[in-house]
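Complex shown without one protein chain; remaining protein chains in place.
Moving on, here comes chain A:
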Amino acid sequence: MFVVRTLAASTNKNNSYFTYSCLSVPLFNQKKRNRIPLTSTPSENEFFSHSEYMASISSATSHSTPGEVFTSGTGPSSYTVRQQDSSASVNSRQNKYQTPRSESAQSKPTPRTGFSQMGRQPSPYSQQSRPPLPPPPPVPPPRRPSAHAVQPQKNSWKFTNSFEPQRPSFEGKRNSNQPQTARPTETQVEFDMKNNSLRILTAVIDGMRHWSQFRDKVPYLFEIFATLDSAVTLGRYGAKNFLIRDGKDVVQCVFYENQVLPRLIRGQVHRCVGNYDRSRDVLICVSVRPGLPSELRNAQEAVKACDAEMRLLVKLLSEV
């Protein structure tokens, strides 16, 4: 089975836009003499600290879920790895990614516990298919020409067959019939600005607060894994209020759905999906449930991928 893979030209990794601080908007145009753009706070390392994140999650849950073992720090998670039955050729069973080593680990799907007592009332979600969003103002098309054309890959990628027979390459776009790659490139982000559709970002609380400042240009929902840090209290109009925490950051959540919430245990990690209201500093949740240990172990990668995407998007927006 064959599919040709290529890499997009990667953007300059040394660009200090990629180092993270709370506010990374450059105050001066980089084209001038200074090599290092001045930012409003000194740049720090990554946006969140991996080990901090893992430690905060594992310490929060280790006492409330006996029998679960978490690895804190950087080790790979301990999920069961099984090969699917290898009667057919093994290659065809592996998911193909844009990596030089195609990882073939397939884990047994974690059984999901059902939700208890979900109410009947349809949520705003099903009626409108989006939570109430202010319409984004029209985004001016990027003025830069898409000079970062995707180049054919020169490394020796493995050729693997896709479902279709291999097509002859198109002129001028040799790689157009292969999946695009790896890190989002600027042309890809430009593509998005013309196809501005809802995104769902996995983030940490601090990241959510930061990324939400661009909410008026790009619509998104957040998926947060954090520890329930308060009792669930009842507010006006049937709202349920509670606090969630990851590491040092805490955010107020509100859940308006008329469904019955599943039982939320204080001190246990939960998954909340919703719309962050920046003006009130509240996460308006549309989905709340306990997080699975396997999800928690793996959320960090999703957070990193989403951060990478958002950094590029922000860069593009700030240059327009």
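Operating definition for what follows: contacts are C-beta pairs under 8 Å (C-beta built on N, C-alpha and C of every residue); 3 or more make two chains touch, one makes a residue touch a chain; residues count from 1.
Assume contacts and distances are computed from a predicted model.
Which choice in "Meiosis specific with OB-fold", "HIGH-AFFINITY NITRATE TRANSPORTER 3.2", "Golgin A7 family, member Bb" or "Transcription factor bHLH63-like" gives the name that UniProt lists for the one chain left out?
The UniProt record for the chain left out of view names it "Meiosis specific with OB-fold".
Going by the contact rule already stated, which one of A:Ser230, A:Gln252, A:Gln268 or A:Ser294 would touch the omitted chain in the full complex?
A:Ser294
Touching residues of chain A against the unshown chain: what are they?
Given the touch definition above, chain A has residues 1, 3, 7, 10, 77, 79, 81, 88, 92-99, 103, 105-110, 112, 114-115, 118-122, 125-127, 129-130, 160, 162-164, 167, 170, 173, 176-177, 179-184, 188, 191-192, 195, 197-202, 220-221, 223, 259, 273, 286-287, 292, 294-295, 297-299, 301-302, 304-306, 308-310 touching the missing chain.
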